[in-house]
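Left out: one protein chain. Kept in place: all the others.
What follows is subunit A.
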Amino acid sequence: MGKVLMKGNEVIGESAIKAGCHYFFGYPITPQSELVAYMAKRLPEVGGLFLQAESEVSAINMVYGAASAGVRVMTSSSSPGFSLKQEGISFLAAANLPAVIVNIARGGPGLGNIQPAQSDYFQVTKGGGHGDYYTPVLAPSTLQEIVDLTQEAFRIADQYRTPVILLGDGVLGQMMEPVEFKETSEEMHLFEKDWATTGTVGDGPPKTITSLDLNDVSLEERNRKLQEKYETIKDQEVRVESYKMDDAIYGIVAYGTVARIVKSAVDRAREAGMKVGLIRPISLWPFPSSYIRKLSEQLQLNKLLTVEMSAGQMVEDVRLSVEGIVPVHFYGRNGGVIPTVDEIYQEILKLKYGVMV
């Protein structure tokens, strides 16, 4: 297949379908509505089911139902709508149900606005709903990467029986870029789901899927198993990219849209002779902590700078990663404002020359 020019939201939809997801329950909200519209159009064409629920809460619970039946299923929203899904995500995590949930984040808190933001980082990486759980979070920074990571999201969801979050923002959702879809039928990882509640036909005891467990001892055991699963995910599913870090003495940490802007700023700083590079976490949970720590030690980095479209959320994970061995600076814009290449370049200069007058 050749390259096609598509909007990010549509790329997510097509990638999901190519990954074998034929069920989508959603509710429109800017800046992710094109994804809902795309699924409404495309799913009937591939024999799937699209349903626009009456609210985000009911959409996520429809996902719970479809996941229980063992199919690949997805829902999507943007920040305020994503908050409404949190109860359901906690239920999915507790019931060990695989599903992919997309958040094309926008400025908050509250209803905020419809411009791009990264201020849902805490919410998506620290559980977000009630109880002790985590969800793997994948954060693409180009539309081509959306193609790969959407498929990975379904693989991770099925392999570990967990909800997985694909995190983007308004820029990634709205922009167009050429993408190439691979023919996935050969490589597509489909998992045997012997736990799915598809009805017994006299072949054994009935199966149940529930997040309710009134017995404290067995609920603790459930929690222990969940935590064990999270340890395996932390061990196996870390993704990170570095750019021009080989001889760097300053490292910029950024993800998603901001990582692209930082790349441009890094190029400019390199032209000005500064030894600076980019560390781009792709999985936000599990966070590439040991990678950042080791790189900081090996290169004897002088300073790290975290850039986000938030008041400073991922920067906490960066600081926890390096445990004080290297100072971590922060630059952020929020409320839907996107940091410019020039602003970030100025921040890089500050790393070298201190605060500019």
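The working rule: contacts are C-beta pairs under 8 Å (C-beta built on N, C-alpha and C of every residue); 3 or more make two chains touch, one makes a residue touch a chain; residues count from 1.
The definition used in the following text is that contacts and distances are computed from a predicted model.
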Matching the hidden chain's UniProt record against "Response regulatory domain-containing protein", "2-oxoacid:acceptor oxidoreductase family protein", "Phosphatidate cytidylyltransferase" or "Iron complex transport system permease protein" returns "2-oxoacid:acceptor oxidoreductase family protein"
Would you indicate which residue among A:Glu241, A:Asp267 or A:Glu316 is in contact with the undisplayed chain?
A:Asp267
Using the document's definition of touch, tell me which of A:Ser15, A:Ser83, A:Gln115 or A:Ser283 contacts the absent chain.
A:Gln115
Among A:Thr30, A:Ser58, A:Thr197 or A:Ser211, residue touching the chain not depicted
A:Thr30
Which residue from A:Ser90, A:Gln174 or A:Ser289 sits in contact with the chain not drawn here?
A:Gln174
Would you write out the residues of subunit A that touch the absent chain, in ascending order?
3, 5, 30-31, 113-115, 170-171, 174-178, 260-261, 263-264, 267, 336, 338, 340-342
